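Please read the structure below before turning to the comments.
One protein chain omitted, others in place.
Presenting subunit A:
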Amino acid sequence: MTTAPNTSKSAIAIDKARAEGRAALIGYLPAGYPSVEETIAAGIALARNGADLIEVGIPYSDPVMDGPVIQAATTEALAKGFHVRQVFDVVAGITSQTDAAVLVMTYWNPVVRMGVDEFSRRLAEAGGAGLITPDLIPDEAAEWMDASEKYGLDRVFLVAPSSTPERMRRTVEASRGFVYAVSIMGVTGARSAVSDAATGVVAAAKAAGAERVCVGLGVSTAEQVAEIAAYADGVIVGSALVAAVRDGGVDAVAQLTKDLSTGLARK
């Protein structure tokens, strides 16, 4: 894993949390839901209430890794006419107002369509930290490796309970900033319990050389945050925040973020 902390915005944000004796909180928001302006406002609320990193998702026509809550939100954003280029407005809108590291989470085809280099250049210009790529594995990432080096962007690949030690090593090596550990074999969405598999995935990623491992999928409460904060460098919350946007707008995002961040301290 390329870690040079002076250039990786994600690493800086995670290391800052670590220095404060806690795990980092990473919150996900779909761009353009319910509008570009409200995504920016919700992102600022996330950052000001305890989130260290923010993932901005690009709504996509075929989101195979997403469960019903995120699917409903991104489908609505697309129906309202969201365009991929607007994700840079969201990133710039949040980074100009906060210190949070802002990553874009995207299925790969929208990046291919814009051109990997062009997408990366614009993301860097908007102040973005890097990309989280749920359907891009290092095996297919040659172009992204080049572009991310050129523009100083973080490459956040996923590792899963099913990843073999060899794949774990390869993915950790290709990553920059942090490694995203999928806690469960499944799609996004709140679950009542965090899978036991998560501790194993984090341990395997660390054994493969990862310096920063963050855990996502199924996390929705401060208790679950606390459970994961005990062994991971960061905790990723997605669907629960999207449901908060849906049900209570920016105020609900602020409240949930405050609540989630109470679980971050290492005991």
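Throughout what follows, a contact is a pair of C-beta atoms (placed from the backbone, for glycine too) under 8 Å apart; a residue touches a chain by one contact, two chains touch by 3 or more; residues count from 1.
Criterion: contacts and distances are computed from a predicted model.
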Absent chain [UniProt protein name; select from "ABC transporter permease", "Tryptophan synthase beta chain", "Tetrathionate reductase subunit TtrA" or "ABC-2 type transport system ATP-binding protein"]: "Tryptophan synthase beta chain"
Full-complex contact with the absent chain, from A:S10, A:S148 or A:S163: A:S163
Touching the absent chain when the full complex is considered, from A:E37, A:D139 or A:E223: A:D139
Hidden partner chain, touching residue among A:Y28, A:F88, A:W108 or A:F178: A:W108
Absent-chain contact - pick from A:S10, A:Q71, A:S239 or A:S261: A:Q71
Where the missing chain touches subunit A, by residue: 60-65, 67-68, 71, 75, 78, 83-84, 108-116, 134-137, 139-140, 143, 157-164, 167, 171, 182, 185-187
